[in-house]
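Here the complex is missing one protein chain, while the rest keep their positions.
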Amino acid sequence: MHRIKLTDHLILILGVLFLLLPIWVVFASSTHRPETILNQGLQFWIGDYFLETYSAVLFDNTGFTQAVNAVLMLKNSLILGLGFSVGKILISTIAAYAIVYFRFPAGSFFFWIIFSSLLLPLEVRIIPSYEVVSKLGMLNSYTGLILPLIASATATFFFRQFYKSVPEEILEAARIDGAGPFRFFVDILLPLSKTMIAAIFIIMFVVGWNQYLWPILMTTDESYFTVVMGIKQILNDLEGNRIPQYNKALALSFLAMLPPVMVVLIFQRWFVKGLVESEK
Amino acid sequence: MKRQQFDSFTLPYLLIAPQLAIIFIFFVWPAAQAVYQSFMLEDPFGLASQFVGFDNFIEVVSNEHYARSAIFTAIFSGLVAFLSMAIALLLAVKADGILHGQSAYKIMLTWVYAVAPAVAGMMGVFLFDRSIGPLNHLFNATGWPFNPQLDVFDASVTVILVSVWKQISVNFIYFLAGLQSIPRAVREAALIDCRNGFRRFWTVTLPLLAPTGFFVLVINITYAFFETFGVIDTMTRGAPGGGTATLVYKVYQDGFLGADIGGSSAQSVILMILVLGLTIVQFRVIEKRIHY
Partner (left out) sequence: MKATKTIFAAAAGLAMLGAGAANAATEITFWHAMGGGLGETVNTIAKDFNASQSEYKLTPIYKGGYEETMTAGIAAFRAGEAPNIIQIFDAGSATIINAKGAVYPVASLLNENGVPFHAEDYISGVRNFYADSKGDMIGMPFNSSTPVLYYNKDALAKAGVQPPKTWEEFEEIAPKLKKAGYIALSQSHTPWIFSENFHSRHNIPLANDNNGFDGVATKINYNNEHMRMHFSKAREWQQAGLFGYYGSKWGDNQKPFIDQEVAMWLGSSGSFGGLKKSAKFAFGTTNLPYWNSITKGEEYTTFIGGAALFAFSGKEKAQNEGVAKFFQFLTKPETQFFWHKETGYVPITNAAYKLAQETGYYNDEPDAEVGIQQLNQKAAANNKGYRLGYYVQIREVMTREYDQVFAGTKSVDDAFAAIEDGANKLLARFAKTVQ
């Protein structure tokens, strides 16, 4: 029995290594000089240039017209992540409330329209989406960056499922107490959904933060660049014909994943609950 | 539908209005545009366009590279889903079985979820680099003339590995939750009836896990279809020989980079139909899970 447990741990440890080692190598290498990486390959242990590399990446102008540095890109990513998750929760909690708790003729028709938005990811309708956003004068704005991403109804779908799982007796009891639709939503349903909202918030924050293609198209103004699309600039740079700044590229990759990873780590419990129950 | 509901004439419309507005403006309108354009032939700058019926579709479907890309997408999605699910399931079963340190493993196995596909791809670029990448050196050291720049198989290995790596965490979370929702009584009964752990897994655990498994499969296929865009764009851009371009990447490559809007709209519509099928399956599975 004990030996079996030992192999179990071994398998789990191998799994952990498989997942974490690449990230470690990226971090460790980012603390070396680019020449070291160029001559000896990626590094497995921390070097002496952590502060130098990271302060350069975070604060130095990276050669665009304006002073675009990682701090600005991280800020933009944060706005995108927060705006996306908050916006999505605001819109979807009330939309799902209407669908589940109201009897109205067009209800199921609307539900199907909303549901149909799950069919076509942004990637395959990207040019018309761009045209729409620009017709509305929303290019180079956080609104234009965020709203089209919210158009997918994943969260609405989830809240619908969640509300349907709320026992009917609660509504009955509330009605006996004379609660109207507004009071029921604010005083009863929202408090019940608290954990779920937190969970969805975390998941959506990560999804928003990790957007790649849409920000590349949307933002022609460097002050709106996000850190994940910064990766694209690095790649172009690496393929160009100057000395590759491996250390900085690695550092930016690490910085791009750090905030969502921290969020997931800190709110582990909610996030897992949300994932399992939302089922996207 | 015997559920109790409120009756109000205007309130539900007000509540649903923001969501509907966003969906109409940013989903229905562009999607309708895509369908419309799939029947049109237009110059890249949109200065002139003409109706061409199903020509765009015929051209897409008869193109041998589109067929190749479809085959690659199927193999790629199948492998990514299978491998990431198999590894995650193994880890979940092991994590479920141990008592000490389970939460530590759980934390360490889940947070890769938060890494963006594009960032994962970027890490892949470094790890598989011809001169600085340790994985490249490792493969070469085993006698494998690893050459992802030229060899489609090797390049596929790199994008599949990175895509699998990125997806294990999510699958692990679902599988572990699925395992832990199996009632204690059932587990104990199984433990008594069936002493062989491997057989117990096949005959008791796996069937009970099937609904979760099916759901995870759908999620993984969706992931492999769409979200791996970032991985492919950073790592291979469909090279070598167009051998690692998924259907979604081709939409981007032909329509966006190549400025052929009619052709890429036709590809979008084909994908739309594919995803429609997938979503119907997904919807059914979710409904089933909610009801039991």
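Letters are used for the chains, namely A and B, taken in the order the chains are written, and counting of residues starts over at 1 for each.
Rule of thumb we're sticking to: contacts are C-beta pairs under 8 Å (C-beta built on N, C-alpha and C of every residue); 3 or more make two chains touch, one makes a residue touch a chain.
This structure is a prediction, so every number in the text was calculated from the model and none was measured.
Contact with the undisplayed chain is limited, among B:Thr73, B:Thr212 or B:Gln253, to B:Gln253.
The chain that is not drawn here is touched, among residues A:Tyr54, A:Tyr97, A:Phe110 or A:Tyr130, by A:Tyr130.
Considering the whole complex, the residue from A:Gly87, A:Pro148 or A:Gly274 that touches the absent chain is A:Gly87.
Touching the omitted chain from chain B are residues 17-18, 21-22, 25, 41-48, 50, 59, 65, 130-131, 148-152, 239-243, 253-254, 256-260, 263. For chain A, the residues in touch with the chain missing from this view are 63-65, 79, 82-83, 86-87, 90-91, 127, 130-131, 133-135, 138-143, 146-147, 216-217, 220-224, 232-233, 236-243.
Everything below uses one rule, namely that only the chains that are shown with their structure count from here on.
Each chain gets a centre from the mean of its Cα atoms; for chain A and chain B, those two points are 16 Å apart.
Interface residues of chain B, counted against chain A in their complex, comprise 3-9, 11-13, 15-16, 18-20, 22-23, 25-31, 33-34, 37, 87, 90-91, 94-95, 97-98, 101, 105-119, 122-123, 125-127, 131-134, 137, 165, 168-170, 173-174, 177, 197, 215, 219, 226, 229-230, 233-234, 248, 251-252, 255-256, 261, 264, 267-268, 271-272, 275-276, 279, 283, 286, 289-290.
Those residues of chain A whose C-beta lies close enough to touch chain B in the complex are 4-5, 8-9, 11-12, 15-16, 18-20, 22-23, 25-26, 29, 37-38, 41-42, 44, 90-92, 94-95, 97-104, 106-107, 110, 113-121, 123-129, 131-133, 136, 147-148, 150-153, 156, 161, 164-165, 168, 171-172, 175, 180-181, 184, 206, 209-210, 212-213, 228-229, 231-232, 234-235, 238, 246, 249-250, 253, 256-257, 260-261, 263-265, 268, 272, 275-276, 279-280.
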